[in-house]
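Please read the structure below before turning to the comments.
The complex appears here without one of its protein chains, the remainder shown in place.
Here is chain A:
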Amino acid sequence: MDYHAISSNFLYAAFVLYLIATIFFGATMGNKRTENVKSKAAAIGISVTILGFISHLVAFIVRWIASGHAPIGNMFEFISFFGMMMVFGFIVIYFIYRETTVGLFALPIAVLIIGYGSMFPTEISPLVPSLQSNWLYIHVTTAALGEAILAISFVAGLVYLIKKIDQTSTSKHTTWLEIVLFLLITTLAFIIVTITFNTTGYESTFTKEVAEQETEITYHMPILIEPNDAELVTDGVFTTGFEAPKWMQGEDAGKKLNTLVWSLLVGLGLYGIIRLIVRKRVAAAIQPKLDNVNLEKVDEIMYRAVAIGFPIFTLGALIFAAIWAQEAWGRFWGWDPKEVWALVTWLFYAVFLHLRLGAGWHGEKSAWLAVIGFAIIMMNLIVVNLVIAGIHSYA
């Protein structure tokens, strides 16, 4: 068995262990179980989490040995590392606060993120010259760790909102919370759709003229949205005939939009089914399970995660990034989209801290900010890499 396969197997193991740990953390919820059962479940939950983390770490190290460079060079590797750091952040926070609810949400979200990353090409690719620097390790690992700890703040914020928001009537708050949950479900839908069509081996091909050259575009999902101004060459496949709008850039714009529409539709389906089963808002269905959650503690975790994550993020995503950029290109700052979004993230959490420490924004307001902060981080990870081109678009 080669290193690559060994690494993949350890990653699968981590994936499964995280899910098992989630179930045990789930058993610590609610009022019906005795304290004894709860504390046992918590102990098993955190042990399995640590086991999963170790397995994940082994996957990382083996892949490092296999490739000769730290596996943080492309989308799959980075997202997997980000997921691992999120679990690490949770483990640290758990030993400070012993709050199992955070695990109940952090682990499935980490699993979703790792699963999402696994949909990108997983082959080991070599490093292009600009990445051949020790600063790659220093910059990327610290930036990912900072973002992952900030993501724990989002998890705490989400727990806070699910427990706190009044679900007796529909309001702006309940709607936004449902949208957040819907987006998480859509990520799951994306993974399901991708795996499903990969296994069935669906393929259809378009030709499109790009820069006066005939280019082939291959779809791996049935056509809901065609590329703009392209010709379908595969015979006998279904198409809706809708085209991606012209203003969307890049030859793969249509393909990406097609994937997005599939994910949203299946996500909507999944969300609809859940609503049909529980017969109320998803957040309202979860709320009673969080009865004995201490809101003040969750609020504190939300702040603590930002207090730890913000300086690490500053160091990794701005300072180390600038030092490396200076060393590689002779410019420490170049207004590249990824850099700008790191700055946006930094400014946002600066606002978070000013409002919390200076203007007394605690609790619900703070929790919404934590959710928006995570959205910005995801924006930088997903949209900037896949939609906006820049020096980081190799990742």
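Just so it is clear, contacts are C-beta pairs under 8 Å (C-beta built on N, C-alpha and C of every residue); 3 or more make two chains touch, one makes a residue touch a chain; residues count from 1.
Note that contacts and distances are computed from a predicted model.
Missing chain, UniProt protein name: "Cytochrome c biogenesis protein", from among "Septum site-determining protein MinD", "Cytochrome c biogenesis protein", "Carbohydrate ABC transporter ATP-binding protein (CUT1 family)" or "Electron transfer flavoprotein subunit alpha/FixB family protein".
Screening A:Thr22, A:Thr194, A:Gln287 or A:Thr314 for touch with the missing chain picks out A:Thr314. Per the touch definition above, the residue from A:Gly30, A:Gly269 or A:Gly334 contacting the chain not shown is A:Gly334.
Interface note for the absent chain: among A:Pro129, A:Gly201 or A:Gly236, the touching residue is A:Pro129. The missing chain lies against chain A, touching residues 4, 66-68, 121, 123-130, 132-133, 135, 246-247, 249, 300, 307, 310-311, 314-315, 318-319, 322-323, 326-330, 332, 334-337, 340-341, 343-344, 347-348, 350-351, 354-355, 357-359, 384, 388-390.
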